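First the structure, then my questions, so here it is.
A protein chain is absent from this complex, but the other protein chains hold their places.
Coming up: chain A.
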Amino acid sequence: MANQTEAGPRKRKAVDGELGVDAVTIMETNQLPAEEEDAIDSNPNNNSVGAGASGTHEVFPEEYEWSCFRDAEIMQQQAAIREEAIKVPYVRDKEPLSALAAEFELGSSILKEKIRLLGEQYTALRRTRGDGNCFYRSFMFAYLEHILETQDISEVERINGNVEQCKLTLQSLGYTEFTYEDFFSIFKEQLESVLQGKETSISTEELLSRSRDQFVSDYVVMFFRFVTSGEIRKRAEFFEPFITGLTNTSVEQFCKSSVEPMGEECDHVHIIALSDALGVAIRVVYLDRSSCDNGPVAVNHHDFIPAASADGSTEPFVTLLYRPGHYDILYRR
């Protein structure tokens, strides 16, 4: 279907970006608000199964004028939301956890209690732009900031080994080298530069500004997407049941349509794959309105521990806060 306005999904993802600004509203309407759903009935992602999906127009002639009018409106709306989203950097400044409490002042009592509990373990958060890449951008910053602060050279050597392994994986899966090499080298450049004492070394401020730079940030996000996709395909048998349960598509189709394109959101499957491939443990803390029927409110979290380091001793140093549809970075006490 060809409607004369700008591409659809960007908008849906920009809406997700509203989370930080107006989390209460979004939390209340966990799924997309009804009118929004209506406005995006032409969203390719709702119908598309990835490579090969194609289609035509289905507006009846008598509805056409109206549909054009509506499209023009949608286009304006989309542009406004996009502009709003662009004002928010990919990675924002660190904020005390009290900022989160203030945001939920009028929210449900369960959420307020959970935020109070979060405060016992965490001191600060750093928000990221909600454009469908927030998981990867959060992970990028949290990981590199950790290396910058700890100067853990053995960890850098370890991850470099895994990165090389990921390259081999992509090669053996038949990816042409030029499709991924630039993304790998941009990531390795960032990793190299957070280690101090070299001409290329960078400070936390510079890391932040690079993480806000579209080129660097997008290339690193894409590096993670390649790594994630490679891991899922390499262990297709392991991931298949998760994927068919989630989307009813083949592993390959899933990678093509839900992992490799920019802006496609990150689910459990992606996190497992990325964590395993890079050998980095990730803690995801869930902030939602779920609660146990009996017993006090507790904040749930899940640790993604890489399959290779199954000795259980790995305490994740990357901690992300998940709210339905969005990831931010959390800082421990």
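Following the convention adopted for this analysis, contacts are C-beta pairs under 8 Å (C-beta built on N, C-alpha and C of every residue); 3 or more make two chains touch, one makes a residue touch a chain; residues count from 1.
The rule we apply is simple: contacts and distances are computed from a predicted model.
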{"item": "From \"AP-2 complex subunit alpha\", \"Small GTP-binding protein domain\", \"E2 ubiquitin-conjugating enzyme\" or \"WD40 repeat-like protein\", the hidden chain's UniProt protein name", "value": "\"E2 ubiquitin-conjugating enzyme\""}
{"item": "Chain not shown: contacting residue from A:Q76, A:T179, A:T244 or A:S290", "value": "A:T179"}
{"item": "Hidden partner chain, touching residue among A:E113, A:E155, A:E189 or A:D218", "value": "A:D218"}
{"item": "Option from A:T128, A:T169, A:S193 or A:S257 whose C-beta touches the chain left out", "value": "A:S257"}
{"item": "Where the missing chain touches chain A, by residue", "value": "1-9, 42-45, 47-59, 64, 71, 74-75, 175-176, 178-180, 182-183, 218-219, 222, 225-226, 229, 256-257, 260-263"}
